Every structure is written in C-alpha cells, then in structure tokens.
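Removed from the display is one protein chain of the complex; every other protein chain stays in position.
Here the chain labels run A, B and C in written order, and each chain numbers its own residues starting at 1.
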Amino acid sequence: MHSEPIRIFVHGGTFDKEYNELNGELFFKDTHVVEMLRLGRCRLEVAVETLLMIDSLLMTDADRQMILQKCAVARERHIVITHGTDSMPETAAVLGKSLKDKTIVLTGAMIPYTFGSSDGIFNLGTALAFVQTLPPGVYVAMNGKYFPWDSVRKNKELGVFEAPTTT
Amino acid sequence: MHSEPIRIFVHGGTFDKEYNELNGELFFKDTHVVEMLRLGRCRLEVAVETLLMIDSLLMTDADRQMILQKCAVARERHIVITHGTDSMPETAAVLGKSLKDKTIVLTGAMIPYTFGSSDGIFNLGTALAFVQTLPPGVYVAMNGKYFPWDSVRKNKELGVFEAPTTT
Amino acid sequence: MHSEPIRIFVHGGTFDKEYNELNGELFFKDTHVVEMLRLGRCRLEVAVETLLMIDSLLMTDADRQMILQKCAVARERHIVITHGTDSMPETAAVLGKSLKDKTIVLTGAMIPYTFGSSDGIFNLGTALAFVQTLPPGVYVAMNGKYFPWDSVRKNKELGVFEAPTTT
Partner (left out) sequence: MHSEPIRIFVHGGTFDKEYNELNGELFFKDTHVVEMLRLGRCRLEVAVETLLMIDSLLMTDADRQMILQKCAVARERHIVITHGTDSMPETAAVLGKSLKDKTIVLTGAMIPYTFGSSDGIFNLGTALAFVQTLPPGVYVAMNGKYFPWDSVRKNKELGVFEAPTTT
C-alpha cells in the first residue's frame, strides 16, 4: 500500500474544456480535477495545483521549462500532470530527459469532462495508480496503458496513443 | 509498457445495478464493464467474462470457490474482478491464500454506473493500471488506493476502504 | 405570452430519489426541482415549495387533504405538483373534485433525476408549459401528454399513463 503524497499539476487540455453557451465556443474556466477526485471517492493524499489552462497546441518551450522547474522543486516524488493530448509526448520528452528520480505520469482526455461521457475520469484513475507503482521515470498514461516518455506518440488519425513502430 | 492480456471477471455488485422503473427497485441486468472500457477509450487486450450478477452480501462459499477456480485456470496472469464492496475483502482473502503467481485486483463501486455519477469508471481505471504494475498477489483497489488482500477492510460507517488498524 | 407566477409544490416521488451509498437503498434528501429549473434555463416566475418528501404509495388521505388545502390557499392560479407516479391519479382526483378555478398539473418521473437519464426534466418541461396554456382544471402530465384528472390511470405493467378504456 502506497502512502506517499501525490501532486497533480493541471495544464488544461481537453480535460477541462467547457462550452460557452453565449458564443458556442469551447473555453477554459476552472479545472474539474478536484471534482473528479471527489466523484472517484479518491482518498489518496493529493495536492492539486493549476499551472496553466491552455490548449496544448499553444504550449511553448518556456511553458515546458516552467513545468520542468515545478516538477523538479516539488517536494512530492509522485506527480501526475493533466495535459492536452496533442503535445503530451513533447512535454513528456522535456521532463524525461531531465528528471530521473521521480515518478511522473502525464494524462489527458479526448473528450471534455463536462460532456458527461468523458474518458478523463478513467484516465485520471489509471494515472493515479501508475504513479504509485511505476519506478522513477516519466510516463504517458492513455487508453488504459502507460508508455515511457521516449516510446510514445499520438496517432492523430485514430485519436489513440501508441508506441512508435520500430524499423 | 505492459503488453500481456488481461481478464476481467464480472461478479455484479453496485457497479452493475440498474433501476427498475416499474417497481422502483434496483436489479441486475447486464454488466456495464464493456461500455465503460469503450468510454475510457481503453486499448488494452482485455477479455470480459461474467461469472455472477449478484449483490456481494449474497455471495456464498461455493461462489467464492468457483471464482477461485476460474482465476486458477485462466490463462491470463493479470486478472481484474468487479465485485460488490460489502464482501470484497472476504473474496480477496479466499483468493489470496491460494493464488500466488498471478496479479489479481478486485474493485467495485459505491454508486451504480447507471447513476451517471459513478465512482466505478475511476475505480476500473485504477484496477486496470494496478493489475499491470503490481507484483503477483491479490489486491483490492478502491478510493484510488490498492490494498494487499490480508490488509484491507471496508469501513461501513464511512463507506471507504482502509488498512485495519493494528494494536 | 404567459406572465403570471407559477407555484411548484414538491411531494417527493421517484423524481427526487437518491442512492444511499452506505446501504445501497434509495432515499429522499432534498428536491432537485430548483437545479432542474436552472439546468433548463427556466426564466418563468416560479416559487418552489416542498410539502412532502415521500414515496407516493405511502401517501395518506390526510396528506392529500393537506395538498388540497395548500392549492386552495395558494395565491397563484397556476400550480405544478411533482408527485410519485403510483398514486398520482388518486391525488389528482382529490384535487379535481374540489378545485375548479386554477390550472393544476401533476407530474413525476419513472427514473430518479440523479440517475442522469431521467425523464423528470422532460416531464417538468411539459408540466410547466401545460400549466401556462390549459384552461382551469386538474391534469396529469406524463409521457408528453396531458390527461384530465377524471380520465387517467397508470398502466403499471407498461409503466405509462393512459386514458382508461371506455366500454
């Protein structure tokens, strides 16, 4: 039984998109992660901190350095990052090259939580479990699977994560 | 990255309760596990098999021996069992005393999936992640945590799972 | 365009049943009618008042006399009553025999609102529309239809409301 504290860094992404009923566009307001943890009756010792609320396609190198810095200085050795799916492997690579002594799991969603049919709560469950049990390193948790940071890509045609095919 | 097949044995429990609109009672029809895997965009190699559809308070010793037998002969070395919460520790103990070479994770829900606010999909996510990463043994996955079979009880006043307090 | 105030009397029923995750039983806590009105972006002038929170099978003659009295003295001429479906026609009959100068519409649900797939919000929509447009009298609004109080029964085999067949 794992009993160490876990930090969750929130970076927006589809996870947290909402529908603006005045103009019909999707936007970010607040994260739903705390509500999702409550819904899942989660009793882990978890601290949730919002770093960014953006679409991951808009994430810059400076944003990734900031995330890296936050992970490096966090006192927890187990970190979950909610992140847009489009550039999740890129962020994982930035973290993976530098951070060797913490278990860091990035996860996200294909469907916004507020749509009621989200994969987000399932993915959050897998990420929280993987972060307790995997050895130090940086991983992506999507589609029920985990991928080391140097062996994952998003297949944008299928909307799924997979290991790159080797040749 | 785990790539072995996983078996899910379904035993009913709150997970799969439905509302009978003709008499206002809760009942079992079919399992929702396959739909929940689809919702979670799960891409693991998973075989779902329904063994029982009952309230776990009604589970007998014979039922538990049947489950034990099914786990023993399953060709998969990674097994998730969806189970009512009330007697989940008892079933885990029956399995844990006999099965040493497979990773088996029991999980369940406090709220039926059909209620829309279920903890079931979160728990299913954690169970599928734990079953890929924990060493052989029998575990309960609830509240975001995992518990070895010989160190778990349901606190029925709070509706949460916890390690027994030692004296 | 109707612009008179509407009163909603809440009497529990399936509409407002919740799932008790500690014992697996259905129970009543607070009404969901206000939340449903908000969800429906309702902008009518509506006052919501909870009279009872019970299963309509347990409703007594005294309860019905109380409801009749509340309707009689309400200053609004347009009243919606949320009510369990099992004895809705009986309550409608008690009201219908006495109240001639107000438009009163009873409605309910076959599935609790908290199950996420409720017919309750649809029925509440129909009831609020009927109460604005029907002439004075007492009606049941279920299944998208309205029925005068003296021409409605619940078909308990099918779980639908219908006019009694005449012979």
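Operating definition for what follows: contacts are C-beta pairs under 8 Å (C-beta built on N, C-alpha and C of every residue); 3 or more make two chains touch, one makes a residue touch a chain.
Everything quoted here is computed from the prediction, not taken from an experiment.
J.: For chain C, which positions touch the chain that isn't shown here?
T.: 1-2, 36-37, 39-44, 46, 110, 116-119, 121-130, 132-134, 141-148, 151, 159-161, 163
J.: Residues of chain A in contact with the chain that isn't shown?
T.: Chain A touches the chain not shown through residues 14, 17, 19, 21-22, 24, 26, 55, 110-112, 114-117, 156-157, 159.
One rule holds in what follows: only the chains that are shown with their structure count from here on.
J.: Between chain A and chain C, what is the gap in Å from one C-alpha centre to the other?
T.: Roughly 45 Å separates the two chain centres.
J.: Where the centres are mean C-alpha positions, what is the separation of chain B from chain C, in Å?
T.: Taking the mean C-alpha position of each chain, the two centres sit 39 Å apart.
J.: Mind pulling the residue numbers of chain B that touch at least two other chains?
T.: Where chain B meets two or more other chains at a single residue, that happens at 110, 116-117, 159.
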